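Right, I'll just put the structure down here and ask away after.
With one protein chain withheld, the remaining protein chains of the complex are depicted in position.
Coming up: chain A.
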């Protein structure tokens, strides 16, 4: 079984599962309770929060636990826009964001906000200059992802942060879900106000994550209730999940010396398909994440490739998992300027630290076996 869909979700590390189990059984109290069972849970929560904050050189108070990336993005975007509506109704994002960002903006558009969706270049990159040019007096938020989940492009978020740092009325949010542990980001950069992290992309358990909220940034919460997480996110805390998240983040960051190896594997894939007739590599050559590779075979149905690989025990995906049920063109690839044929025929291969060279070889071998046939079928049709 070769699992190469790690951008959709990862297998939790076994140590992380152990932490989750132990915390579930030994620290089951409600952290809001005043007795020892509650206080023990509260202490574990504090420990996890402190450890997580330390990993990113931020303050524990700046960590707001959520149920994952979708919630983090929704909280950051709607929370900022609604809280600061008296200062303006203009927002900026890009055309290649994850649906949890784009749909949050759509919801705000319906509520009377004005949203600028910045275009990207052929490698999927937003230009910091364009961000600067789009800024208005009434712009309250810019939201740009760090690493694109479909093609792996790394956005120049620190350059954008350099600009926004000097624009006090405009907050900057970064969707770091695909970047965390793979492409480093300086959370403490004075231009970054909000940053989303999701646990299940870094071998933690699903339904965990946090939103970094720089001290002094105020947000309007999505859920109101027991005032947990400094009132930004009410609801009984998922303490075992949070402890497991701290562990997974630490373990992932500790393996950063393996990123070069991953980059090497991705390069292998790039080389293999750059020369292949009928293949269009969508992952850019420079400034792309080490774990995501996207290639299209225009005219070939991606499901057919996926099923054929699955029969050989190899699992890859089309587009992002969150949208894969819609058999439509990838909006990300269209934004890059790819044609509809290309945008409807991409497959994504996404790696994790445990991916081996042999696994990549097997994938290449399997694709070389099945692709000529598919491409031929198409060629025949085209003729």
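Keep in mind that, in the parts below, contacts are C-beta pairs under 8 Å (C-beta built on N, C-alpha and C of every residue); 3 or more make two chains touch, one makes a residue touch a chain; residues count from 1.
Heads up, the rule we're going with is that contacts and distances are computed from a predicted model.
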The complex's invisible chain, by UniProt name, from "dihydrouracil dehydrogenase (NAD(+))", "cysteine desulfurase", "Molybdopterin cofactor-binding domain-containing protein" or "Recombination protein RecR": "cysteine desulfurase"
Listed residues A:52, A:67 or A:252, member touching the removed chain: A:67
Touch with the omitted chain, as defined above, among A:44, A:58, A:104 or A:180: A:104
Contacting the left-out chain in the complete assembly, out of A:93, A:317 or A:355: A:317
Chain not shown: contacting residue from A:76, A:131, A:306 or A:351: A:306
Residue numbers in chain A that touch the chain omitted from display: 3, 5, 8-12, 14, 17, 20-21, 24-25, 28-30, 32-38, 40, 42, 67-71, 73-74, 98-104, 106-107, 198, 200, 205-208, 222-228, 234-241, 303, 306, 310, 315-318, 321-326
